[in-house]
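A single protein chain has been omitted from the complex, and every remaining protein chain is retained in its original position.
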Amino acid sequence: MMSQALGGGFADAPVQSARAFRTALDAMARPGRILRVGGAKPPAPLSVAAGVLLLTLCDRTTPLHLAPGHDAPEIRDWVTFHTGAPLVTPGAAAFALGRWEALQPVTRFRIGQPDYPDRSATLIVELDELTNEGAVLTGPGIETVARLSLPELSAFHLNRDIFPLGYDTFLTSRDKIAGLPRSTRVEAG
Amino acid sequence: MSVERPFSQEILARRRWMGLAARSGPDRLRELLPDLPAHELLRTPEIGAVMVQGRAGGTGTPFNLGEMTVTRCSVRLASGEVGHAHVQGRDRDHARRAAILDALMQTDAAPDLEGKVLSPLAQEEAARRASRAARAATTRVEFFTLVRGEDQ
Partner (left out) sequence: MYVAVKGGERAIDNAHAWLAEVRRGDRDVPELTVAQIREQMTLAVNRVMAEGSLYDPDLAALAIKQARGDLIEAIFLVRAYRTTLPRLGSSAPVETGAMAVTRRISATFKDLPGGQILGPTFDYTHRLIDFALAAEGADAAEPAMPAVDKVEEVPHVMEFLNKDGLIQSELQEGAQVPDLTREPMELPASRPLRLQALARSDEGFLLSLAYSTQRGYGRTHAFVGELRIGTVAVEMEVPELGFPVEIGEIELTECETVNQFTGSKTEPAQFTRGYGLVLGQSERKAISMSLVDRALRWRELGEDFSGAPAQDEEFVLMHADNIQATGFLEHIKLPHYVDFQAELELIRKLRRETEPSDLAAEEQP
């Protein structure tokens, strides 16, 4: 294992991961709200925000899929050392990480079962820019409407149609995260 | 990531010193290795649990027996060597010291540490085990089946 893969974890894991977990919860509870996180220094091209989410949400019991572009040795080693998450194919993943194009087709990811809708995947989608512009979001956790720079609309329409099944999505860019749970309705802006 | 088996001499040697450090008492390791070189914490000492497995019938299908407390730590020395430790119990200082020892054993200091730290630990452990085995041997018993009177 390469030595540089071993740095960049939380310096104070209990406190930092608790804070980051709270932020991730807030992001999912308030779809479209952009929040900032910090504390991780993951290897490129992983963003700080995606790194923080991995450190906070992944462990040995959460299989992770790294999409092409993020499936590099440095990232594999970093994830293995800091989280222990097994690296798997899309159909077996509890979490999937990559750019939107690299994650396609997203229909490969688990959407849960009618009696266990929670047995589904959470996607972490890396974007160049994450802003409150573009698609219009409505639904639980949004008082009126929110706007978010989504990479695409049709996939999220399909995902909303199969509610309560479906995947949940975090969008990340540099130190910014936003949540897009399966319950959110998405329209063109 | 997994290395080929059977293990190379290097890995066997590393398994030995990591095992000795993990099984040593925290206080004893501190006595034998009081001074720590400058190091960076790659993974701060973290207390957690490891699930211990047994096998049905001693040799059959594995099952989860229960957990044990374990503290882990990873460090990097100024000279670049990386050391890891997983040690039984909840002593953060023990895990950090064991990780530093693992890193130092990859440097030129290894022969010196072998004499000052590892040999004493190995000898004390062997003595402890021999003493317990000797104690057990004092309670070894031969059972005789007695023939009952009416059967004679």
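We call the chains A and B, going by the order they appear; numbering starts again at 1 in every chain.
Assume contacts are C-beta pairs under 8 Å (C-beta built on N, C-alpha and C of every residue); 3 or more make two chains touch, one makes a residue touch a chain.
These numbers were taken from a predicted model, which means no experiment stands behind them.
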item	value
Identified contact with the non-displayed chain, of A:Leu6, A:Met28, A:Ile111 or A:Leu180	A:Leu6
Contact set of chain B toward the excluded chain (per top definition)	1-3, 7, 11, 14-15, 18-19, 22-23, 46-70, 72, 74, 84, 86-90, 129-143, 145
Where the missing chain touches chain A, by residue	1, 6, 59-61, 80-81, 84
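By definition in this document, only the chains that are shown with their structure count from here on.
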item	value
Distance between the centres, which are taken as Cα means, of chain B and chain A, whole angstrom	39
Parts of chain B lying in touch with chain A, wherever the complex brings them together	1, 40-44, 46, 74, 76, 80, 82
Footprint of chain B on chain A - complex, ascending	1, 3, 6-7, 9-13, 77, 80-82
